[in-house]
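One structure coming up, written as structure tokens, with questions to follow.
As you look at this complex, bear in mind that one protein chain is not there, while each of the others sits in place.
Right, chain A next:
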Amino acid sequence: MQNLIEIKGVRHAYRTDAGPLPVLDGLDVSVPEGGFVAVVGPSGCGKSTLTRLIAGLMKPDEGEVWLHGERVKGPRATVGMAFQNPVLLEWRTILKNVLLPLEIVPTKLSKKQAEERARFLLSLVGLEGFEDKRPSELSGGMRQRASLCRALIHQPDVLILDEPFGALDAFTREDLWQTMHRVKEREPFTAVLITHDLRESIFLADQVVVLSGRPARTQYVLDIPSNGPRTLDDLYTPEAAEQLNILRHQIQIAQGRAPAEEARS
């Protein structure tokens, strides 16, 4: 089966005053249609660069990024993005914020249909009744929920999530993880999630990619066997503990704290 996202041998370096700073060096990631891939790795290893590559906001120095069998050469309307900072527009209501992408992307929906869809998405993430509020009236978790709706409103092929839950408190975060599963059931999407949270990665994704330290390459890929939506209890099973263990060890290798040759027995 053809993968929806195919990243092959991507290399990229930022030009700085001190010479080129390589951030990505031989990166391979593939995400099948409907797949959910989490990317973890040490801080500053180029994870955000990866999201910008998929979104077409940047071109890699070397290697290829394919989306839906087409080479990504520039921004395209078929991605939805959500960041750690929800970046809602303060002067718009929540509903108008969610509708923003439809003002840019060509859509077949009428104004009324678009609004209905926005209301549906908002109710899906638990923001019913907040449509006419301003972002400043919402809590951080609620703003992040609204930001998710905005990323989904134009039915993007790919949802790019750059640490969207990173700034939230632990309880709100777990709440949002469950929301993600609920949304995916009703509104299937393909997603790439950048995260620092290993529990988050195994809870949400069906494949976790560990990047090495800078310059990043694909160091390890862990498949998470899934059967439908998960519950928080699934995080406290022996399997989950084993997965977390593997990932933690891989991160240590990536950070250079555990030499690769000292492999686990």
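In this text, contacts are C-beta pairs under 8 Å (C-beta built on N, C-alpha and C of every residue); 3 or more make two chains touch, one makes a residue touch a chain; residues count from 1.
The rule we apply is simple: contacts and distances are computed from a predicted model.
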Any idea which of "Na(+)/H(+) antiporter subunit C", "NitT/TauT family transport system permease protein", "Transketolase-like pyrimidine-binding domain-containing protein" or "PDGLE domain-containing protein" UniProt assigns to the chain that's been left out?
-> "NitT/TauT family transport system permease protein"
Among listed residues A:42, A:101 or A:141, the absent chain is touched only by A:101
Out of A:22, A:35, A:56 or A:166, which touches the unshown chain?
-> A:56
Among A:34, A:75, A:188 or A:229, choose the residue that contacts the chain missing from this document, as touch is defined above.
-> A:75
List the chain A residues touching the unshown chain?
-> 52, 55-57, 74-77, 79, 81, 83, 85, 87, 89-91, 100-101, 103-105, 134, 136, 150, 154, 160
